[in-house]
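Worksheet: one structure, shown below.
Omission of a single protein chain aside, the complex is shown with its protein chains in their original locations.
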Amino acid sequence: MPTKKKNDHRRADGRKLDELRKICITPGVAPAATASVLMEAGRNKIICAVSIEEDVPRWMRAQKITGGWVTAEYSMLPYASEERKRRDITAGKIDGRSQEIQRLIGRSMRAVIDLEQLGPRTVWIDCDVVRADGGTRTASITGAFVACRLAVNRLIAEGRLAVNPIREALAAVSVGIVGGQPMLDLAYTEDVAAETDMNVVMTESGKFVELQGTAEEHPFSKHELSALLKLAEKGVAELLKKQRDAIRSAK
Amino acid sequence: MPTKKKNDHRRADGRKLDELRKICITPGVAPAATASVLMEAGRNKIICAVSIEEDVPRWMRAQKITGGWVTAEYSMLPYASEERKRRDITAGKIDGRSQEIQRLIGRSMRAVIDLEQLGPRTVWIDCDVVRADGGTRTASITGAFVACRLAVNRLIAEGRLAVNPIREALAAVSVGIVGGQPMLDLAYTEDVAAETDMNVVMTESGKFVELQGTAEEHPFSKHELSALLKLAEKGVAELLKKQRDAIRSAK
Amino acid sequence: MPTKKKNDHRRADGRKLDELRKICITPGVAPAATASVLMEAGRNKIICAVSIEEDVPRWMRAQKITGGWVTAEYSMLPYASEERKRRDITAGKIDGRSQEIQRLIGRSMRAVIDLEQLGPRTVWIDCDVVRADGGTRTASITGAFVACRLAVNRLIAEGRLAVNPIREALAAVSVGIVGGQPMLDLAYTEDVAAETDMNVVMTESGKFVELQGTAEEHPFSKHELSALLKLAEKGVAELLKKQRDAIRSAK
Amino acid sequence: MPTKKKNDHRRADGRKLDELRKICITPGVAPAATASVLMEAGRNKIICAVSIEEDVPRWMRAQKITGGWVTAEYSMLPYASEERKRRDITAGKIDGRSQEIQRLIGRSMRAVIDLEQLGPRTVWIDCDVVRADGGTRTASITGAFVACRLAVNRLIAEGRLAVNPIREALAAVSVGIVGGQPMLDLAYTEDVAAETDMNVVMTESGKFVELQGTAEEHPFSKHELSALLKLAEKGVAELLKKQRDAIRSAK
Amino acid sequence: MPTKKKNDHRRADGRKLDELRKICITPGVAPAATASVLMEAGRNKIICAVSIEEDVPRWMRAQKITGGWVTAEYSMLPYASEERKRRDITAGKIDGRSQEIQRLIGRSMRAVIDLEQLGPRTVWIDCDVVRADGGTRTASITGAFVACRLAVNRLIAEGRLAVNPIREALAAVSVGIVGGQPMLDLAYTEDVAAETDMNVVMTESGKFVELQGTAEEHPFSKHELSALLKLAEKGVAELLKKQRDAIRSAK
Partner (left out) sequence: MPTKKKNDHRRADGRKLDELRKICITPGVAPAATASVLMEAGRNKIICAVSIEEDVPRWMRAQKITGGWVTAEYSMLPYASEERKRRDITAGKIDGRSQEIQRLIGRSMRAVIDLEQLGPRTVWIDCDVVRADGGTRTASITGAFVACRLAVNRLIAEGRLAVNPIREALAAVSVGIVGGQPMLDLAYTEDVAAETDMNVVMTESGKFVELQGTAEEHPFSKHELSALLKLAEKGVAELLKKQRDAIRSAK
């Protein structure tokens, strides 16, 4: 009698352990932005928009730092989840989690953008979550990269940039251990049940830009770390392909 | 030689003086909300989402007021216009204009919803502007009404409401005087140039719910008021039809 | 037997349907301001003060807009109503209603002041309500106009202004439908009971600067609109006379 | 040849060294408050209003403290001085000086009010400065006491209080050393020039409730302290008489 | 039989009525500051740190005031008392008491520092209370003076200042009446029980910089004032000696 192979194990939504959710990256969702995409990853729906400001932050001028700056803002729209979430302005302060995520998005983008070549301008990345289902931070990074690339293409087309300041492509995915099982791209219910949750931001050349692993209750071993990194590598490779398709389609 | 008739006058975008911009109301844009539509009016793009909370505001409980409540929040996303707009939470306070608009949206909806029949629940209406091109407040009201109707339909289908608490349909449109010419549904460049700008919220039975006329520099006469109201009436009638189509299509 | 005529109908405070509350406009209440009046309309008591700042807002300088600016702030003092109202600074944010009103006051004044002739200065209008009894927004506008006129007179007397930048006088009044009956200048209890409430800001030449009609529960017809506008016209004419008397008395 | 006596020395406004500014305490300025006075001391004009809330602060309930509470809020209206002062809500935080003053007012009143006898209610004291000319904190205390007394009288008249919880009357005055000369009740220009400035809150029985002496640049000696206290005593006696007159007049 | 002398009266912690708590002033606690001390007074533990900024506040530049500025910030760390105290940033506003204290500290230091001689720089004094046991405001002043003196010494040693801008030394102590008994340096439990509480800031030459006496429930007489001032004088003299020792030890 044949035994069921590990990878045959199916998840709640029918995916294999190493399978991404359905990815759909649609350019042009916010037409007044310099560039934008609607990033859909399973049920996640995120508007990723890039606006270019022809100025640098005050602190750069004060410290006489040359080149440009890349910064991100992330926000859950109130109706992104089934229980309505209060707006930050109503709460009176920015949500701690949102602030952490927007710092991560900005840092990730700056790791592959040559700020010197960008010139004295600011790249504002806005990620607004229209619907959330786990993994919005990695989906935001993957979508934001496409919006950045499209914005750069537009600046080049308009003669405002001579050279592409983006060194290489980058995408992000979550991996985790759920019920003792390492798996790729956790949906919300999996994320909640996960013993370990890891966000991986990787470049096209297979290097890490960010690695954020968090144990919820059960710390994870080095062996488990290896298994998770392997899954992440597979997921990122697939996401990079989806990004290339979306960038090509926008031309 | 024939003279050009007044109504033949064409605007910057080719519309006639009494012509609405292209209207497109697409249900389901925010799937975690109780109901939602993407409201497009010309280049305006607004997410109108309704979330039902099975509780009433604290002040209603404190004052022992029975029935439910309807409230709205309106926000321009940072990339809605070509110059990026700072988020309210960054500015530290809600934008005065936004606050005025969200009060108008809430008030308008409450004028056609029987709060007693709504039962002890809160209808949260969120209008987030993805792209703005003049008239976002009236487009928000027109879209919000559809989202409210769809939310009510869902509550009824789920057996949470026995009776439809909405008394009649309602839509809103702007009218104004630009270059001495009364016209319907002002786009942004028309709005900026308008001597007088008026927002009209009307019901299916042809009655006014809100009438907000503002003179920019040149106060307007009673004669001009009549012309504007006639245009508004025509526009609202067309919008009510678009709403009915959208509500039917969502079934 | 003679039937009682409609206009003989008396209100709770004994007024006729088309009768204003007692108006008293006393200049000089805030002696450190450039000009000020205590505006009393029935039981309403509002300090309307104008301070001139010899500078323009940052956004005007940034956008290189010439001329001056007129802006207003409106606030209910905590003891203005019988139940003490928390200060904005305690609540941590400006009251939505106050913000809407102060935008209305500023807009109304700018409609009759030639900002170019005003020169590079800011007119700050402060309206602080010492006691509120319905209609404080229209009373604020009526009082603020007097304070603006007196401030302009002072600037001219001091040689700081050569020409009067005010195009014409302006006053405001509320009208509404209470118990099916259109009436002029609603007191608080009438305002609460009103089916429709309308604020009208009109100029001396009989033109509209602002028209804000709101239906509470019962939308209003075009016929009712006409009746309300007629009442408003009568009220504004009487207020303009009171303003002229106050301005003369301050000389 | 006779030498000029020290007390003959006249100040900028013609007052003697030991002379108060003209005091005028007018009850009823804020008719919706439980009690109120317009406190005028020279050019100072302050609305002192008392509102009674039939509840105690949350912290008292939490700590199961019996009796009532007395608290104060102090605010400079924007037009109180010649250069317009930004409102706290615009600055985003309460002014440090205002907060210090309102704590002083509250503390002073609590020193003469028996909180146990007050019963489970909160006395809100609001002091809003319509015009400031030095010494607004002491004038606020003097005026606030009258408003408190009138509020207590009203509660007693309405049968809500059986016994007067106020132990004895209290008034406040500033004294200071200007140009080496101790003087009573400093006006703004004197206050700015003062080497030492002292606020004294005293009771009818001649005891101190608060004593706040501050040296600006030149610390003061024990000898100077004595001279200042003597002046304060004289000023407070006169203020107590003015208070009694105002309280009587309000009956 | 000998009667017990008044001064033999012992307090809860065994001290005599005119005895200070144990004082310990340790320089260098915050090594990145320009100068710092750990101020211990009984169980009070306060970090007093001075940072020099080579710039003056905006308002000084705007008003073209020459010389420098001295300002202070005071904060209770959340664990300073047994019941954890919420941070200001969590409460959303600075604690009223803290703001009053930091204004007192700044004012006291400015009274003995020649701002002209300080030159165009800002002295930032930070007092953070690690443990509180009554009298933290006076201990902060006493410690802050030492930190200021050490910072000045360092600026002189580094050639950034030619002359010592400090006119004379200054220390602060609390005195109060507890159970009818005047006593020196109140600990928390004494402070809570005190009928009268007085903070005295005095200079080396025996003059007053600040005198803040507050009656809790029982106003105090002139006779009691004299007794309190005598105790304060004794305490300050001892504190000045401790300060000198600490300054010497830091060399």
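Labels A, B, C, D and E are assigned to the chains in the order they are written; within every chain, residues are numbered from 1.
Throughout what follows, a residue touches a chain if its C-beta (ideal position, glycine included) is under 8 Å from a C-beta of that chain, and two chains touch if they have at least 3 such contacts.
This one's a predicted model, so the numbers in the text were calculated from it and none came from an experiment.
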Chains in view that touch the one left out, judged over the entire complex: A, E
Residue among A:Glu54, A:Glu82 or A:Glu100 that touches the chain left out of view: A:Glu100
Touching residue (missing chain; options E:Leu77, E:Ile156 or E:Ala227): E:Leu77
Residue in contact with the excluded chain [from E:Val130, E:Ile156, E:Ala193 or E:Ala237]: E:Val130
Missing-partner contacts on subunit A, residue numbers: 93-94, 96-97, 99-100, 102-103, 107, 111-112, 198, 202-203, 205-217, 219-222, 225, 229
In subunit E, positions touching the absent partner: 29-33, 36, 43, 45, 47, 49-51, 53, 73, 75, 77-82, 84, 87-90, 93-94, 124, 126, 128, 130-132
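Just so it is clear, only the chains that are shown with their structure count from here on.
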Path length in the contact graph (subunit A to subunit D, fewest steps): 3
Interface residue identity across copies subunit A, subunit B - same or different by half: same
Rigid-body rotation angle, subunit D and subunit B, from Cα fit (steps of 5°): 120
Inter-centroid spacing, subunit E versus subunit B (mean Cα positions, whole Å): 60
Whole-Å separation of chain centres (CA-atom averages), subunit A against subunit C: 52
In subunit E, residues with contacts to at least two other chains: 92-93
